[in-house]
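First the structure, then my questions, so here it is.
Excerpt of the complex: some chains, original placement.
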């Protein structure tokens, strides 16, 4: 086949390769899952469709799929989770991206506190939940439309905030550009940003930070 | 000359024409001020340079110029101010635009409360000043960079918030685009937006609302 | 569930929460409508599909859906409407957005005069209907393509004009960007702008102004 | 030298080459004017600076420069003007571009009626001047900011309207993009558009039409 397996990565970086399911032909995806589980490796895929799930499930009965996050897992170990991060969202429509982040972080061995629908349009919802941030090693802030949540949170906590803009919204959100620019231009300190809808990437960095 | 004077406007809309000084040749500007003051009309200009001010001042000693807002006024009446609006900013760099808004609104006969440097990076600065909004007929929220102030304020008050994005910032602020998109995409209710750095336009609408 | 209900809003801002139906799973939406109507609250949703309507209708027979505006209402009170606003459009293709605005404003207790298809390409259609604006507290101007209607109206009336750009058009309209920029850059006074296709947001602010 | 003179053009197209002065080194420009006038050809240059003018003037005393349009002419013939076009503008800041158009058209032998500062923010100024359009073979409509003038005029006349967007404005005008998009998306019939600030190009086409 075409793919050059990156056997160095687990050694170099301490993370298994995660499968990006979107766009992969279903038989090809099933084979990837089979190969990896046959080697005794736990596998997590992101952006898996229901159809992909059903095919993998048929081959590997332990496969579990979450409709909201579209995460598709075959997890046999019982990995101990350490530390803690917070994943928060501006609205309920951001939850799929947030759950991708949360479930990837958990798969990588991180404890996660979820705090959803606490966007700045009703700031009391965030302020009355500040205790959730205590003791967390970092925060993933997921928001679409105006994306202001990340900056407000960064002004309130003293740990790194990883901002995830989402494509939620319409019109002049230009597919997530509005939230992305908001986050890049935040005048709060302690924010860094990942690609639009990239819950996975945020979880990866959050885990790196959480392990320090 | 080229200009078609809009003699209908004061009748149609209850506001005098305000002079946009930027780009006007100085002698031409002096003449406009002289013509209008000769007719007994109070004049306000926006975006006047120091050089323009000095020339107008020489012709009309009562001319007053504010370095921060670049507003250039010849005001002889002692106009009674009614109602009240709040003008707030995210940072200190937004103050020139905010002052343009505030001084135009005052010239049009509106009382103004200023609340500057209360951006979302330190949200307690806004929350501890909420009483300033009580009884105001509307709010002008001026912010650059991420521009999140407008949405947070709109979530806290029950009057219209007129959002003014500013070109303050650098890099991916793209000359004010970031703040503009934030404001247009706000998930808070009760926000409308004007052009980047358009303090004047916000003051005009705020005065219309304040007069209702 | 995930959503943090914003119980403060009605108290803080005098408006019930309006449901944004687009993208919500149908069973989830039905539940939201059931919960709210069970509490005796009248509910309005925007951007509801026919399929969503049919499911809600089955659960709540009083549910009413308008195909043009895609507004889905359960309204039991007989709310008195006060004041008056005008909702006008450039063309007939803008009517869905205009009707979202008009019906939301009516739901919030505002009287609405509709003036559709009066765009600037045939300016006499607007000029011969100017009496419709008399006595209105504000105007919502809805237009796509070139979006020039808002500026022309603002030059003719003395109340605030809330401009709603629409995504109507093709090619270099770039999904509504052309109308949005026209409105933000209008040289007429008294215009503020909301997001592309955001009839809801315009109606909210118009109601705030109308109540003053 | 580098330039390949286009000796065919006058034959092929009936127009002399017009000199684009901007960016040309002054001695180089003087030489071009000298060469052409030596051959008995009348010369018109666009976007000439005062400094360029003074150098050309020293070499050719008949050279005439207009500060507003920045047109620099050496015109010895007394060319008969035929037909008639209208050049109109939205505001006074658009006049430099309009004058480039008007003076180029006149140089090419076209009669020109000017109608400046009749933008849509005060539509009565246009409507009360409609007689100026009677008998014109085409209209050049010059406007910046929202650029709505072209569409309104096209809805009122039955000859081609050549729309010239200008870079006049600030913020979200994005250097003339707002007016350009407005004009390209106009729902009025009979409009075509040229580049931002391209008065020259509009005059060229207007003359072609006027000669038909």
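Chains here go by letter, A, B, C and D, matching the order in which they are written, and residues are numbered from 1 within each.
Throughout what follows, a contact is a pair of C-beta atoms (placed from the backbone, for glycine too) under 8 Å apart; a residue touches a chain by one contact, two chains touch by 3 or more.
All of these numbers come straight from a predicted model, not from anything done at the bench.
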item: Subunit number of the complete homomer, 4 shown here; value: 8
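Simple rule for what comes next: only the chains that are shown with their structure count from here on.
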item: Label of the chain whose CA centroid is most distant from the centroid of chain A; value: D
item: C-alpha-based rotation, chain B on chain C, 0 to 180 degrees, nearest 5; value: 180
item: Interface numbering overlap (same over half, different under half) for chain A and chain B; value: same
item: Contacts with two or more other chains, residues of chain A listed in rising order; value: 121-122, 171-173
item: Chain-level touch network, classified as line, ring, star, complete or other; value: other
item: Every chain pair meeting the contact rule; value: A-B, A-C, B-C, B-D, C-D
item: Residues on chain B engaged by chain D in the complex (per definition of touch); value: 2-4, 6, 8-9, 22-23, 165, 167, 175-177, 180, 195-198
item: Chain B contact footprint on chain D (complex, rising order); value: 92-93, 95, 116-118, 122, 124-125, 168, 170-173
item: Footprint of chain C on chain B - complex, ascending; value: 12-15, 137, 156-160, 162, 180, 184-185, 189-195, 201-202, 204-205, 208-209, 212
